[in-house]
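Okay, handing you the structure first.
Only a single protein chain was left out; the remaining protein chains are all shown in position.
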Amino acid sequence: MKTAKKPRELAEMVPEGAVLLIGGFMAVGTPERMIDALVERGVGGFTVVANDTAMPGHGIGKLVTAGLISRAIVSHIGLNPETQAKMIAGEIDVELVPQGTLVERIRAGGVGLGGVLTATGLGTPVADGKPVVEVDGKSFLLEKPIRGDFALIRCKHADYKGNLDYALTAHNFNPIMAMAADTVIAEPQEIVPIGAIPPDAVKTPGILVDHLLSRGN
Amino acid sequence: MKTAKKPRELAEMVPEGAVLLIGGFMAVGTPERMIDALVERGVGGFTVVANDTAMPGHGIGKLVTAGLISRAIVSHIGLNPETQAKMIAGEIDVELVPQGTLVERIRAGGVGLGGVLTATGLGTPVADGKPVVEVDGKSFLLEKPIRGDFALIRCKHADYKGNLDYALTAHNFNPIMAMAADTVIAEPQEIVPIGAIPPDAVKTPGILVDHLLSRGN
Amino acid sequence: MNAKEIIARRVALDVRDGMLVNLGIGLPSLVANYLPDDVDVFFQAENGVIGLGARPPEGMEDPDLTDAGGGFVTAVPGAASIDSAMSFGLIRGGHLDMTVLGGLQVDARGYLANWMVPGKMVPGMGGAMDLVAGARKVVVSMVHTAKGEPKILPECTLPLTATRRVSLIVTEMAVIEPTDDGLVLREVGPGVSVEDVRAATAAELHIVGDVPEMRLT
Partner (left out) sequence: MNAKEIIARRVALDVRDGMLVNLGIGLPSLVANYLPDDVDVFFQAENGVIGLGARPPEGMEDPDLTDAGGGFVTAVPGAASIDSAMSFGLIRGGHLDMTVLGGLQVDARGYLANWMVPGKMVPGMGGAMDLVAGARKVVVSMVHTAKGEPKILPECTLPLTATRRVSLIVTEMAVIEPTDDGLVLREVGPGVSVEDVRAATAAELHIVGDVPEMRLT
């Protein structure tokens, strides 16, 4: 049985400078209440690993506006002019990673692989400074695994054991990130009894999840 | 809309010497009717990639008994004395691969990665002749991707679009193999209408599946 | 007919029954409007759905179902939800039959640049690098010139998206196929002459026999 904790309690676990894996794709499938709690607390200096920095006022965009992110490892910042401005001003260090490479690097971190061998990014600025490995005469970039101190996960349902499922395009990075952090915090839309998510429907086994966000604030 | 084909029709598509990825774990989640059709047809010389060779009379064990396998890339043959005897007699060339490495090599083949970097097998006979890649001071074996000419998949349900789901421990290698072959043949326990497998329950999207095995013989 | 409609109509003609297709944001997304009724394709959005449908009726939007631009969409019968690892696994693994992308520049080698203008616009590559590296067929759809300046150049001056040759370039003036021998002019736009195309193109164009005018339906 997991316990559900209030957003403030969970936010207080996250220390300054932590590496946060945050689910979501342009704020779809992003744990908004956890982000609000982090903004309210105001401790920052975070390295955020995510698909994108969303838009001002939405999801990770709220962390950008609050000045809590010092480094971002993302595939896209095009819809958040604040991220671009802070990058140019030197306030946020942005590492741009191709989306498929990014999710696979996080997966490698979660499943204990030494890295990712991908042709994506070869011959582009993405390849700068990275080893190229030949396999059967083909070249691949060696991209390193990524892990977080915390993963902030948005899901559809959680049961009392912490088993999670996801809805439609709100899956995105969430199930992968749930494997790749020391502490995994899930923000469910609903918490349901054990058995309400049948074994074949579980996408993140509860043993991966450390804390559930409670229903109320 | 997919068409469902009879076992004999499908078996006739599989040429001598083909590389077959076959789902199952000790014959649990193995497409038995497809195997029966291959045995009945009698064309062989196959390279079989699978977790194991099951037991005589079950699953892949039937292909072993029929003498249709010339090479096996598997993690375990301990429960099939016939495989061991044929290996010793030089009739089957057996490559033993750690189970986690095997499934990840097949995944790499399916998702277009150049290989797998794993610590599993380091310092053991599995490492013989394989490159070792250093990442941040840690050593990893470079294991190559595996793909098949055909994947023979067992699933719980298929819908008319070829979307598949799986049951309990009959998942095993099936969803991964469904990504890694030129032609994917699925043997469903039941064929159901479109929509009967909701989008969030689909584990193998129909676009990966080429043929469904029909209900009747 | 404006330039965008010409381009979208022409690209739509290359979409075949049964394909899995990814349409980029903006101009490429218009292609869906011009598909013949008898072509049954699955559209994929890289954020995690196979079987993307049109915009939902007012009031029926689901915040957990959007396209890769973050806009509300529907899912067609037989759709499947997938996470980002699976989504890019399908893209990188060659399971995506066709991607239609916008372009800033394409060069004589068939290399595309479409993700950044140094010092001016750094949105990030999102999924573009994986799409160009992995899709079976990569179609660049773009207006032929930018403010009168050619976008098809001897060599891209902007950072490349990939060093994989794209399959086809479709503009309102021409259909151009990059080949081992360079760029071959396959079709000209409505009312456009070969000389018009040459004048608006900085890269060398090869002409093989008569160049037909592009069909638009």
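Miscellaneous remarks
Letters A, B and C mark the chains as written, and numbering starts fresh at 1 in each.
The definition used in the following text is that a residue touches a chain if its C-beta (ideal position, glycine included) is under 8 Å from a C-beta of that chain, and two chains touch if they have at least 3 such contacts.
Note that the structure is predicted; figures quoted are calculated from it, not measured.
Among the chains on display, the ones the left-out chain touches in the entire complex are A, B.
Across B:65, B:101, B:183 or B:214, the residue that sits in touch with the chain not pictured is B:101.
Only one residue from A:110, A:148 or A:188 touches the chain missing from this view: A:110.
Interface note: of B:11, B:26 or B:207, the residue touching the hidden chain in the full complex is B:26. Residues touching the missing chain, restricted to subunit B, are 25-29, 51-52, 55, 74-79, 84, 87, 96, 98-101, 103-104, 107, 118-126, 156, 166-176, 203 (touch as defined at the top).
Touching residues on subunit A toward the chain that is not drawn are 107, 109-113, 159-161, 163, 179-180, 194-195, 199-200, 202, 205-208.
We take it that only the chains that are shown with their structure count from here on.
Distance from the subunit A centre to the subunit C centre is 29 Å, each centre being the mean of its Cα atoms. Between subunit A and subunit B the centroid-to-centroid distance comes to 32 Å (mean Cα coordinates, whole Å). Chain geometry summary: the mean Cα position of subunit B and that of subunit C are 35 Å apart. Shared interface positions of subunit A, i.e. residues touching 2 or more other chains, are given as 104, 118-119, 156, 166-168. Shared interface positions of subunit C, i.e. residues touching 2 or more other chains, are given as 49, 75, 81-82, 85, 88-89, 91-92, 134.
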